[in-house]
Every structure is written in C-alpha cells, then in structure tokens.
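What follows is a set of notes on a single structure, which appears directly below.
The complex appears here minus one protein chain, its other protein chains still in place.
Chain nomenclature is as follows: A and B, assigned in order of appearance, with residue numbering initiated at 1 for each chain independently.
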Amino acid sequence: MRTARLVLTRLAGIVFAILVIAVINFCLVRAAPGDPAMVIAGQSGSTDEKFLAQVRADYGLDQPYAVQLGTYLKKIVTLDLGYSFRQGRPVSDLILERLGPTLLLTLSAFFISLIGGVVFGALAGLRHGKITDLGISLAALVLYATPVFWLGLMLVLLFSIKLEWLPAFGYADMRAKTFGTVGYALDVLKHLILPALTLAAIYMAAYTRLMRAALIEVAAEDHVKTARAKGLSESAILRGHMLRNASLPVITFAGLQIGALVGGAVVVETVFSWPGLGRLTFDAVTARDYPVLLGLFLVMSILVIAVNLLTDLIHRLVDPRLAVR
Amino acid sequence: MTLLSVENLSIRLPKGADREHAVSEISFDINPNEIVCLVGESGSGKSMIAHAILGLLPPKVHADQGRLDFAGKDLLQLSKSETMALRGGDIAMIFQEPLTALNPLKKVGEQVGEAIRVHQPTIAREALTTRVEELFTQVGLPDPSRLRKAFPFQLSGGQRQRVMIAMALSNNPKLLIADEPTTALDVTTQRQILDLIKDLQEKRGMGVLFITHDIGVVADIADKVVVLKQGRIEEQGPAASVLDTPTRDYTRMLLDAVPGRGSVQAGETHANPLLEVKGLQKEFVTRQGLFAPPRRVLAAGNLNLTLREGETLAVVGESGSGKSTLARMVLRLIEADDGAILWHGKNVRGMGREALRQYRRRAQIVFQDPYASLDPRIPIGESIARGPMIFGTPRAEAEADTRQWLDRVGLSPAAFDRFPHEFSGGQRQRVCIARALIMKPELVIADEAVSALDVSVQSQVLDLLSDLKSEMGLSMLFITHDLRVAREIADRIIVMQSGRIVEMSAAQTLFDAPQEDYTRRLLDAVPGRDFFARQQARAAV
Partner (left out) sequence: MNKTLKTFLSRPAGVVGLTLLAVVCLMAALAPVIYPGSPWDMAGAPFMRPGQNHMLMGSDTMGRDIASGVMHGARVSLLIGIASTLAAVLIGVTLGAIAGFSGPMVDLLIVRATEVFQTIPNFVLAILLVAILTPSIWTVILAIGIVSWPPLARLTRAQVKSVAQREFVQAARCQGQSSMSVLLRHVLPNAISPIIVTASMTVATAILIEAALSFMGLGDPNFMSWGYMVGAGRTVIRQAWWMSVFPGFAILITVVAINLVGEALNDALNPRISRA
C-alpha cells in the first residue's frame, strides 16, 4: 500500500515535470523571433517551402495555441520529437544513438565525484583546522571556481600534450574495433579518464565542501557523545555514527545537482569531442538546428528525472526515517 | 567504602568565557548504593562535573586541578584506552535529550548491542540479542523483540529515555551519571523515569550521580545533595538535613522559589464574563504527499470556557494537549475551524481588520521563549514604544511611557537603547511584559511565560505578574505545563489532554479533590510533592 502510494506520487511528479518542460519548449518556439514553423523546421536563410508547409500542417500552426499545445503533447507521448532537416533524420534517432556515451560519462563522473567528495570532505572535516583540512579546503575552493571547459583544456594540455599519457579527444581509437572486446573497452576507458575526471572534479569540490561542513556538524551532535560515553573508539564512532549521518545531506545535494552535471557534460563533451548528447548539442547550436535542441532538452530532462529517482532510492536505503514515512 | 571521590576539582574554561573556571574546588563523595543529586541553576557548572568524570569535556575545556578518585585510580590521569574501557563499563551516563542522544539512523537494539559488544567483544550474536531484550524488559519497554528493531524516531520520548537507560546498564556499571535525564520529558513521563532509575539503583546497588535543576526532583530521589552556585559548592550533606534544615540562604531561596506551595489564590468571582470560548474546534492536517492520507492531529475538540473580569484562569496540560493552540486561537494568530470566541459578548472570529486591531490592543500576549519573542535587530525600548505609537500616541510620549514601564518591571530606564542579546532570559521576559502592559490591556495571555526561566527568576517574574495584575485589575489566561506554577497564580484551573478539556475547577478544589483520573496522575507526578506536603504540614503545626 505504502509502496503503491509512493509510486503513484512519483509518477504524478514525473508527469508534472515533463508537462512543465514541454510547455517551456512550446512557449520558447512561439517566443522566438519570426515564424514558429521556421523554428520547428530548424531553418534560417534558405527555406524549403514544401517542408515548411508540411510542418505547419503537422503541428497545426493555424489552430489556436491550446490546440497547438495539445498536438505537441501528443507528439511527445508518441515519442515523435520532430525531424532534423539538416541531418535528414528524425530527432529521436539522433538522440538515441548518442545516449550511451553520455550515460557512461555522466554516471562515471557522478560516482567519482560523490565518492571523492565524501572521502576528501570527511578527511578535511576530521582534521578540522589542521593543515590537511586547509589544503583540501583550498583545493576545493579553487576547483569549485574553475570553469569546467577550461579545466578540461588544462588537463589536455598537461596529460595529452606535455606528458602524452592519455588521448586528448574522442571516444575510441579509429582502429579500436580491431582490438577485440577487451581491447576496445580498455581503449574507451583510456579516452574516458580525462573527460570523466574533468566533469567529476568540479562537483567533487562542491561535495567535499558540503561533506566537510556536515561532518563537523555531526561531530558536535549529542549521539556522538553518547557513542563516546559507551566506550567506543574514535574510529568506531567515525565509521558507525558519523560518516553515514554526514553523507546524507551530500546525497540529497548530489541528487539535486544531477541536472547541473548533465549541463556540465555538454561542455565537457564539447571540449573532448565526446560523441554524446552534449557534443550533439554543440553541433546543433552551431548549425542552429532547433528541433534537435528542443528534443535534447526534453530527453536530458527526463534522463535527469530518472536518475533523480535513483538517488532518491539510495537516500531511502540510507535514511530509515524516509523509508518508513 | 567510597565509589567515587571528587577532590578539589577545578575546570578551566577557554579565554573569552564569562568566567575563568566552570567550577572551582569541588569536593564530594559518592558511595555505592546511593543517589547523589547535584543541584543548581543554569550556569552553575553542574554538567561540566559530570562530563569531566567520563573525560567528555568539550575541546579547550579541561580540569586544571584536583583528583577524581575511582577504584584507586585518578580518572583525570587515565590513558586513552583506560578511559575507553571505563566509559560504558564501570561508569555509564545518560543525557537530557534522548532524541538527539540516540543515532537517528540506527535501530535502537543495535545501539544498545553496540554498547555491550565494545566491552565484551567475544559475545555471540544470539547471546547479544537475548541480553538486549533482557535489558529492554528490565527498563520496562514493551515487546522487546519488536521494539529493538525500531528506530529512535518511532519511539516516544519516555521510551527513548528507557532505551538510553538500557544502554547505560548494559555492562552493569558501578556508577551511573544522569545529566538532567527527565528535563525534556512531560511530567507524567518524568515520574515514570524517576521511579525506574530509583528502582534500578536499589536493585543493583549502584551509585548514581543525578544532575538536576529541579529541587522537587531532588526531594524525591536524593540520598545526598550537593548544591552548586556559580561553579562553587554552597552546601552539601544528607538529603534530609539539607532540604529540611538548610544552612545557606541560597539553598533556602531555591526551596522557597519552588512554586505551588502555600495557600492557593482566592477562589471564584462572579464578575461579568470577559472572554467566552464556545465549542472551539481545531484540527491540524499535514499532507505528506499528494496521495498519502493526511495526518490529523486534534488541537481543540469542542472547547468551552469562560474567563471573568479580574480572574486568572490557568490552562494546564502536557505537550500536545493543545493549550498553546488555544492561546493563539483566542488572539486569532491561528484561525479556529469552528466555534465562537466572545470578547465582551462580541464574536472575535467575525471581526474585521480594524476591530481585530482594537481587540488585540486589549488582549496582549507574553510568549514562552524570551529569546525568540523580541526582534533581535531592534532596541528593546523601540520594540515596546512601537505599540502605543501605532495607536496614535506621539513618539515623545510613548518613549517616556516606555521608560516608566521599564522601571516598573524592574529594569533601568536606561535600558531603552539596548538590544535583546544584551539581556538575560529573565530580563527579556520583563521587557516582554512591559511591551504587553504598556498597551493597557484588559487581558494578558501568558503562554508558558515562565517555563524557560530558572526557578529563582521564575518566582520573581511570577510575583511581578501578580503584582501588576492586581494593580491594574487585569484578567489573565495563564498557559503552563507546570501544575505548581498554575497553583501559584490561578483562581481556576483547566486541565487539558489531547485537545480536550479534562477537568475545570477552582484551584483549591483541583488540588484537594481532583475529579478525573488524569488530573490525579498529573498531581501525583509533580516532583517533590510529598516532601513539600510534609514540610507544609510541619509548618502548620
């Protein structure tokens, strides 16, 4: 019963979110200067009248706005995200083939940043006021202020150009298909290191700061004193009574940050020519391919909401108070 | 044979604190099978002593003099591992707030089990479970096999404190330190926990160091009393002698300041009704989510009461009884769901904005927390003077008035320009009283107005209130959780429980012949009741 209610609440939330995103898309197209049909067709300058006419009929652009919105929503429900005139392919196909690399990049960055943030933050919090804390806090402060694209370039400069340790661009070597499955995977991994680290570093900085503050706060809580009064050793107190409690706000925050992480992935993929949704975004921006952009925004948002559900689940596992309610 | 001997202990505070030492030159003994009560008001340093025994002093605070002799060893000189072996082993401790003292993310059974396992690392899992359930039974927790799997937030306050006690007892300590263990609990729960501690102490022959601010609690359980004032011992000795024949003024003052002794206020009046509450109804509904069934809490179920001119009516109840909601509904700070509130016969719930403003001028409120009820960014004089100015008094006149009122509530008129954080709790409460009374109200609602204050300050503020009341012919609606305070000040008393009125009678009747079972339980739970009754009887002879 409780689970059913939870699922129902979640589903309603997702439907509401998708509705809001669709409405944003819809309004944007109408707010754009010029003919909405041109925006939907993704054209500027040269025009193909026949295609435009088809778009107008398809999206019912001569109808009142309410009907137009209904038409648009219906299209979304049937997974019709429009057609990229420039690429000559349906938007959904374009997005689908780029989904894998983006998931690989963002998920690895997510876990690296979360684990790194918790570890470094805990370390700094434990050594509160000592030199370790100072070093970690300073590094976090600087990383937190670093533009992600610039960090990527600097890492390329160092590890690819100066040291020649890692490949600078791309997803895999051109010849990688001939390496065999394991060889191919290793090659992708080699290409993944720099972009994943770049993307993870910024968020790791944020989580480190948060974890540090949370640990310092938890350390002052009464139940830690109770644990001490029981005769537990400091390391047992840390493991049993502080780490889990302090990582709760970090997990909550990380869940909220998934959207930003995906946004960061757009920039990182651009820097590293990583063939994911982000790179597709950059190409669509350069080509002013609006249907692709609109579709990307929708799909990425849904992706984020899905991952959010996942973090919510993790949260429920860690915090019994949520699980029971 | 002495269990713990505190010799000449001083605890140094870090620089910048209000004094150099938290406590100075403290000496007392605790024997096996005896309860020693350390009693003092806030700031007396009583908790510091407890923390020093277990080596739990906050960073930068340390004992710079003295010995803590326990089983032939000085606790202040122990190595880290020796201290750890002692904590939760021979010496165990329970704390004031059981909710925060338990880890919110761990099952309570695990937390108790952990305490056992630290000191008996080889214990088998089944034996551990059995032992935990045994302890739960000993401290009176129902259904131990189910309850040990619960998380702290699923238990009531009293159950949580029982879990804490079970944890403390898990390795059969010789000495139990209890730091204000009942202060955060309702009075009936407090009584149960006190009885439990006393009972366990006798059964096990433990020594107990019990820290409290409430001399009533001391009278109930202490074998020996140590009275602390500002970090120094005022007086110590067997409970009977210290309480019955105190040698120091401070001890006498503490005893005299306990409210609710002496004769009650002069009973009933037949003056005109000032405020009538009829069929008042309020239910709080909180929604967890869109599809979750809303949680409903009854705050007021068909409340009926009448307050006559010049009368003081106390509303007494435990937390969650709806007494504060009642106060706020009378002023329409919270809107009731149904029913009527009549002010001189006019319905308050139907008042428009201007009528409500005029009404609130006549019905003022003093809140519980003197730290939250003054705007921290505004000088207190300004906070007081603003009231009359809103109703058209010129600034100069309002300010002069304010200075007079500051004087009248026992503060210097020069306090006008100072900010709330410069005052103590009791002084702030005086400011709040001035802010209410400068409006020349007919009714003052005191919502737990003295609950946050030390007992000596509490009695001063109560005196001030009753003086001003008779001087100005005020009526008062006095909300409190403390029957003793109600008895001190009220003509009539209403007892509330879970949003309903349980009993309503004249103060004298309520104390002498309570009608309802719940009222009797409340009365029985009042700490120190027997002692003060004896004392009174003796005084009468």
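Operating definition for what follows: a residue touches a chain if its C-beta (ideal position, glycine included) is under 8 Å from a C-beta of that chain, and two chains touch if they have at least 3 such contacts.
These figures come from a predicted structure and were not determined experimentally.
Contact with the chain that does not appear here is found for just one residue of B:L275, B:I365 or B:A446, B:I365.
Residue B:L331 is the one among B:L141, B:L331 or B:V455 that touches the chain not shown.
Of A:L69, A:I216, A:A236 or A:V285, it is A:V285 that touches the chain left out of the display. Contacts to the hidden chain, counted on chain A, fall at residues 13, 16-17, 20-21, 24-25, 28-29, 31-33, 39, 141-142, 144-150, 153-154, 156-157, 161, 256, 258-260, 262-264, 266-267, 270-271, 281-282, 285-286, 288, 290, 293-294, 296-297, 300-301, 304-305, 308.
Summarising the interface, chain B meets the missing chain with residues 287, 328, 331, 333, 357, 360-361, 364-365, 367-369, 372-378, 383, 386-387, 390-391, 421, 432, 435, 439.
By definition in this document, only the chains that are shown with their structure count from here on.
Put simply, chain B touches chain A in their complex at residues 54, 56, 84-89, 92-93, 95, 97, 100-107, 114-115, 118-119, 151, 153-154, 164, 167, 288-292.
Listed in rising order, the residues of chain A touching chain B in the complex are 5-6, 8-9, 12, 221-223, 225-233, 236, 240-241, 244-245, 248, 318-321, 324-325.
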